[in-house]
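Shown next, in structure tokens, is the structure this report addresses.
Every protein chain but one is kept in place in this view of the complex.
Each chain carries a letter (A and B) given by its place in the written order, and its residues are counted from 1.
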Amino acid sequence: MSDKKLECPECAGSVELKADTMEGEIVQCGDCGVELEVTKGDSAFALQPAPEEEEDWGE
Amino acid sequence: MNKTLSVSILGGSGYVGGELLRLLLDHPRVEVSQVTSQSQAGRFVHHSHPNLRGRTDLKFVHPEAMTPCDFLFLAQPHGFAAGKIEDLTGFAERLVDCSADFRLRDPVQYKKWYGEEHPNASWLSRFVYGLPELNREELREARFASGVGCNATVTTFALMPLARAGLLTRVVVDVKVGSSEGGARPTDGSHHPERSGAVRSFKLTGHRHQAEIRQNLGAEFDLNFSVTSVELVRGALATAHCFLSETLEEKDVWKLYRQTYRDERFVRLVKQKTGIFRYPEPKVLSGTNYCDVGFELDPGTDPQRVVAVAAIDNLMKGAAGSAVQTLNVMMGWDEAEGLGFPGLHPL
Partner (left out) sequence: MNKTLSVSILGGSGYVGGELLRLLLDHPRVEVSQVTSQSQAGRFVHHSHPNLRGRTDLKFVHPEAMTPCDFLFLAQPHGFAAGKIEDLTGFAERLVDCSADFRLRDPVQYKKWYGEEHPNASWLSRFVYGLPELNREELREARFASGVGCNATVTTFALMPLARAGLLTRVVVDVKVGSSEGGARPTDGSHHPERSGAVRSFKLTGHRHQAEIRQNLGAEFDLNFSVTSVELVRGALATAHCFLSETLEEKDVWKLYRQTYRDERFVRLVKQKTGIFRYPEPKVLSGTNYCDVGFELDPGTDPQRVVAVAAIDNLMKGAAGSAVQTLNVMMGWDEAEGLGFPGLHPL
């Protein structure tokens, strides 16, 4: 399976999945930096926001 | 045309003149022939610009000793070039004036914001505004270009995608600025004990750069502008509250910003979920020609509010960097020539 481009669910940016990407892997969107979990859609891979701890800035 | 271009800087002892000199000394296609300064004539340039020690033996020459060159940069206080443009353009085929004298196309606007008739109003139409991201095509053909105002530039970049889509009804912008905007000449307010730690409201109304922003983005929306000085030497950060004519989703806004800036080498979109630097920030841009742009959408507001944020180094993208980028466009060179510094972190 060659490299694939998917759309980031957050910012609609393009996220490139390497050929050896596996289900459950965490990838980062280059544009908005959100961490995405690779899930198995009906036929191909899909991306879902990975659970992330809301970092407290406490400013 | 790859013969080395001879360039000179009129007014080289100030901060913008110093940045132009730093960039041009390391620019592969140009040769700096003269740097003028009335007060520093005869002294080494590194006497005013210590970062240039050991890198050049150039000395400041008196403005009257200036000789013709291929490309001339003017880095004088406002009002200097306006009256002398006729003979200044006799010194070089092409010229960039970094002051505000030839930024505005409309002489009426100039009088309104600068409080006097423009002494050479007919020349206004012969100058092209020197922000390549706005008018690259015109600059390619231009012989004369103006520089850009730093607060106007950072605000223009924050608003451009929304303005061009006709979405703006009202905008309230507060720009945070560093002390180098005031230039190299000391004043009561720039005295360290008075300036250090300042969070000082500078121009709450009537800032001149509004005219430039209108010229760049049109006047269909209500623009409200204030400036606050903060603990910083280089840098400007625009925080623009935009009230839109329609309700948008976050993805729509992303798309607008991406479309506007996708092919721009010096504009980066910065809107991150994690990490320390989630939105644009000026310090990390010091010395670079970048403008970082980001935004945040306030869901469930009516009218819809989007806070757009942009950051630049006021001496670079807000002055000398854009001037050298304009040189590259006017000469048909790679726009990033001599502008490759990535910036420092931490700083």
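By definition in this document, a contact is a pair of C-beta atoms (placed from the backbone, for glycine too) under 8 Å apart; a residue touches a chain by one contact, two chains touch by 3 or more.
No experiment lies behind these values; they were computed from the predicted model shown.
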item	value
Of B:G90, B:G206 or B:G340, the one touching the omitted chain in the full complex	B:G340
Sole residue of B:H27, B:R103 or B:R234 that reaches the chain not shown, by the stated touch rule	B:R234
Residues from subunit A at the interface with the omitted partner, ascending	26-28, 30, 33
Interface residues of subunit B (partner: the chain not displayed)	15, 18, 22, 25-26, 47-55, 180, 184, 233-234, 268, 270, 272, 274-277, 281, 284, 286-288, 290, 292, 340-347
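Operating definition for what follows: only the chains that are shown with their structure count from here on.
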item	value
Computed distance of Cα centres, subunit B from subunit A, in Å	37
